[in-house]
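Missing here is one protein chain; the remaining ones are kept as they sit in the complex.
Order as written gives the chain letters A and B; numbering starts at 1 within each chain.
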Amino acid sequence: MRVRPAGMLTTADLAATMLFAVEGGAQAAAAGLDLFGVLVVAFATAVGGGILRDLLLGDVPPAALRSVAYPAAIATGATIVVVLYAGVRAVPAPVLVTLDAAGLALFCVVGATKALDFRVGGVLAVLLGTITGVGGGVLRDLLLREVPTVLRTDIYALAAALGAFVVVVARRSGMPRAAAMVVGAAACLALRLVSAAFGWHLPQVVA
Amino acid sequence: MRVRPAGMLTTADLAATMLFAVEGGAQAAAAGLDLFGVLVVAFATAVGGGILRDLLLGDVPPAALRSVAYPAAIATGATIVVVLYAGVRAVPAPVLVTLDAAGLALFCVVGATKALDFRVGGVLAVLLGTITGVGGGVLRDLLLREVPTVLRTDIYALAAALGAFVVVVARRSGMPRAAAMVVGAAACLALRLVSAAFGWHLPQVVA
Partner (left out) sequence: MRVRPAGMLTTADLAATMLFAVEGGAQAAAAGLDLFGVLVVAFATAVGGGILRDLLLGDVPPAALRSVAYPAAIATGATIVVVLYAGVRAVPAPVLVTLDAAGLALFCVVGATKALDFRVGGVLAVLLGTITGVGGGVLRDLLLREVPTVLRTDIYALAAALGAFVVVVARRSGMPRAAAMVVGAAACLALRLVSAAFGWHLPQVVA
């Protein structure tokens, strides 16, 4: 069984994919990688989380590799980085954080919903939703040889986990699929944006 | 076909999972990660090897994600790190090495046994047993941006390989499943503890 989100959702998913590709590609360019390296890191950032989710669900080849739409969105994102690098770097931080939060929200609810479609348990669905949201960023940081930022700073992965959790609870409470996704995405987006606005962090265990 | 080790073995497996989670989480805390980062690294350390084994065997979703018991054991381990960090760091090294060796021994024989249950060849079963034992530690080190310690120091991975090898030979010789696991675990444990006690190392190729 495959998730085939129609119309609106597919458009949003491809937009989020392209956005993550731009973010990952820009970071790779700043790290001095060449054109191909920018493309690879853009790819890993944009679909790494979804591919990992699909491997863990046994849905292979992963959805992001079954259609040309995702590679095309990523290639577009990488091209934007190469052609408009100065422009990408000049995007004001609040705009970037908001767009990124929207992408994160979308990815975590899509991931949790797909996991539930595969009839996995609730805990696993929350895990897979979180992985879908943050897996690409972790992979990007590994390729660029950094300790993954989502493990160190900000309330980021927690927002993805919240979004996935809300989806699972909502679906288990009988809420329709689309409504559960909207509520979950709103919860993720709200927590992420409020955290960013107020500079909230999770505490470190060792200061 | 799934390995459903009953009673005693499941308890031991969950105990080893929690122990590895505590070890990984403590290292993540020492590296300055936040609460969520500690949880993620604890998770990766505890079940990374088993998940990789299951992906390679095609047993998806991986066993560690099919039951809530494993995530619960890991969350417990991460909580112990957070609440009792000073206490965890104060555990005497010999105690920690012995517990860790017991966990390693259990994981490598469980991994090799499961691989044989899937009717793979002997070489692959040894490989998968070793991966089950050390894969989580390698993943932890990658996330913390270190060259995996098992590749550099101590007779650690070799002990896991020995345990898996003994399981394969024992089963091929007609020994019952439980006996083969006990013998394999004893071999792994013995080699690991003797190596640690005498400070044995594998030689480096380039000194």
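FYI, a residue touches a chain if its C-beta (ideal position, glycine included) is under 8 Å from a C-beta of that chain, and two chains touch if they have at least 3 such contacts.
Computed from a predicted structure; not experimentally measured.
Thinking of the whole complex, not just what is shown, which of B:A30, B:L96 or B:V120 touches the missing chain?
Of these options, the touching residue for the absent chain is B:V120.
Looking at B:A15, B:A30, B:L56 or B:V182, which residue reaches the missing chain?
Of the candidates B:A15, B:A30, B:L56 or B:V182, B:L56 is in touch with the missing chain.
Against the chain that's been left off, what residues of chain A make contact? List them.
Per the touch rule, chain A residues meeting the hidden chain are 28-38, 40-41, 51, 55, 58, 60-62, 65-66, 68, 71, 81-82, 85, 142-145.
Residue by residue, what part of chain B touches the chain that was omitted?
That gives, for chain B, the contact residues 55-58, 120-121, 123-124, 127, 138, 142, 145-148, 150-153, 157-158, 201-206.
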